[in-house]
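Structure provided below as structure tokens; questions to follow.
Every protein chain but one is kept in place in this view of the complex.
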Amino acid sequence: MKRSGIITLTTDFGVRDPYVASVKGVILGVHSMAVLVDVTHEIPAGDVAAAADVIQEAAPCFPGGTVHLAVVDPGVGGERRAVAAEAGGHLFVGPDNGIFWPMLKADPEFRVFHLRNERFFRKEVSSTFHGRDIFAPVAAYLAAGREPAEMGEPVADPVELAEAPPVFCESGLTGRVIRVDRFGNLITNIRREHLEEVADSGRPVIEVGGLRVEGIRSRYEEVDRGEALALIGSTGRLEVSVNRGRASERAGLGDQSAVGSVVRVRF
Amino acid sequence: MKRSGIITLTTDFGVRDPYVASVKGVILGVHSMAVLVDVTHEIPAGDVAAAADVIQEAAPCFPGGTVHLAVVDPGVGGERRAVAAEAGGHLFVGPDNGIFWPMLKADPEFRVFHLRNERFFRKEVSSTFHGRDIFAPVAAYLAAGREPAEMGEPVADPVELAEAPPVFCESGLTGRVIRVDRFGNLITNIRREHLEEVADSGRPVIEVGGLRVEGIRSRYEEVDRGEALALIGSTGRLEVSVNRGRASERAGLGDQSAVGSVVRVRF
Partner (left out) sequence: MKRSGIITLTTDFGVRDPYVASVKGVILGVHSMAVLVDVTHEIPAGDVAAAADVIQEAAPCFPGGTVHLAVVDPGVGGERRAVAAEAGGHLFVGPDNGIFWPMLKADPEFRVFHLRNERFFRKEVSSTFHGRDIFAPVAAYLAAGREPAEMGEPVADPVELAEAPPVFCESGLTGRVIRVDRFGNLITNIRREHLEEVADSGRPVIEVGGLRVEGIRSRYEEVDRGEALALIGSTGRLEVSVNRGRASERAGLGDQSAVGSVVRVRF
């Protein structure tokens, strides 16, 4: 696979501590030409599913051969494996805890390797900061053209991410809010494909919290300012929004507490 | 215009969601050598005037031929035009909602173009994320040397930003706080030039909230620690500060609620 030279970073480190810069310093020490792009460092501490969701959305916007480094790693220093993976023309480096599962499962040819070859690690490996000591140098070597297969044995059973897909019933389907973005949009686990399975059932009614909207729109401006609407967002998911407002508030749900809320689609 | 290769980014996306990284991934896919610099992603959602103010302050620090991408776009998917502009030796890409107006109005030769040529867009353009699908690739092509004039028809009447300049009266002038920075400095819409118009009127007295200071200082250390002062800030605006303290608190104004507060200058 040709490399783009880009390394993206997704962590739960925040931006107050020196941890992100430590990772970047190690990367640049190995591969000074690497182009570093932050995805986010604001993943809630240890929230692997939230990280997996963000990576799944951002990664496909990057050119093929990009290395995606992800460190949300509550099991650091324990039994969990460190891995590098190939899938969909991209490379992934991080803990084997399901963080890359949405990307792997979308590519039947995915390959995962257990990082064991210490020549790709920092000289001293701490037990508490594998992001700096293992994942950073490995990402740098991958971006510079080394192969995951050089770094360890294949893994046949990478950890999968427990997912709760929407549930179909007679009158429609039921999903969940998986993310509330900065604009208060309620992003759900219901995808365009799920709706198409029941698309001949007429005009949908979507309910979440105290909000009820009819039909799927294609742009915010189809409703008046301050009105709620549902649409298929920019990555193919059903979203409930308010034109120039916050759906999370309108639904009577807090921003963080809205995550997990039930979304009902009836026809 | 020779290009610097730099693209700055100013948005209201925040840094928790994958939106900023998606924009950057698309840019680097078009122009892998682009140098990306974040101005801020913490513009309050939809606050075009706040974004315009930040861009006006940061852009002149960059070398000529830099592309400034700005996405504060509450009208996305609606009637508003997408534009690219040239002014003051820099390039600008974003919605036609006034966000670049301070930069345009400072250059009588400014030129604005309505982005219509789809060959500079992503293949599929969503109705909710023009930052990723239109502005990002356009910014990348501009940074790589393409001309705004290739991308659409000239716009004769770009949207202007409603501004409230300070008001002059017999005893002096009255302005507003337009920003409170991280240090609690109260940054006003009163510029050095405004004060110079009435400069022969003697020593000014500046009042904002519960604060009253005399004279314009040139450095914080001219007053004791904890004392308030007024000075002309690093971009030519009248600012009210407290040496090693927070003027916003001293004035009895909250950080966000201070924006818009009346500032009186009497002589």
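For reference, chains read A and B in written order, and residue numbers begin at 1 within each chain.
By our rule, a contact is a pair of C-beta atoms (placed from the backbone, for glycine too) under 8 Å apart; a residue touches a chain by one contact, two chains touch by 3 or more.
Values in this document were obtained by computation on a predicted structure and should not be read as measured data.
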For a quick check of understanding: of A:R3, A:K24 or A:R182, which residue touches the chain that isn't displayed? A:K24
Touch with the missing chain holds, among A:E79, A:E193 or A:D224, for A:E79
Which residue, A:G46, A:P165, A:G202 or A:G260, contacts the hidden chain when the whole complex is considered? A:G46
Contacts of chain B with the missing chain: which residues? 4-6, 8, 15, 35, 37-42, 54-55, 57-59, 61-63, 66, 179, 181-183, 218-221, 231, 233-234, 244
So that we can see where the missing chain sits, which residues of chain A does it touch? 12-26, 28-29, 32, 36, 45-46, 74-79, 126-129, 132-133
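Keep in mind that, in the parts below, only the chains that are shown with their structure count from here on.
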Inter-chain centre distance, chain A versus chain B - centres from mean C-alpha coordinates, in Å: 31
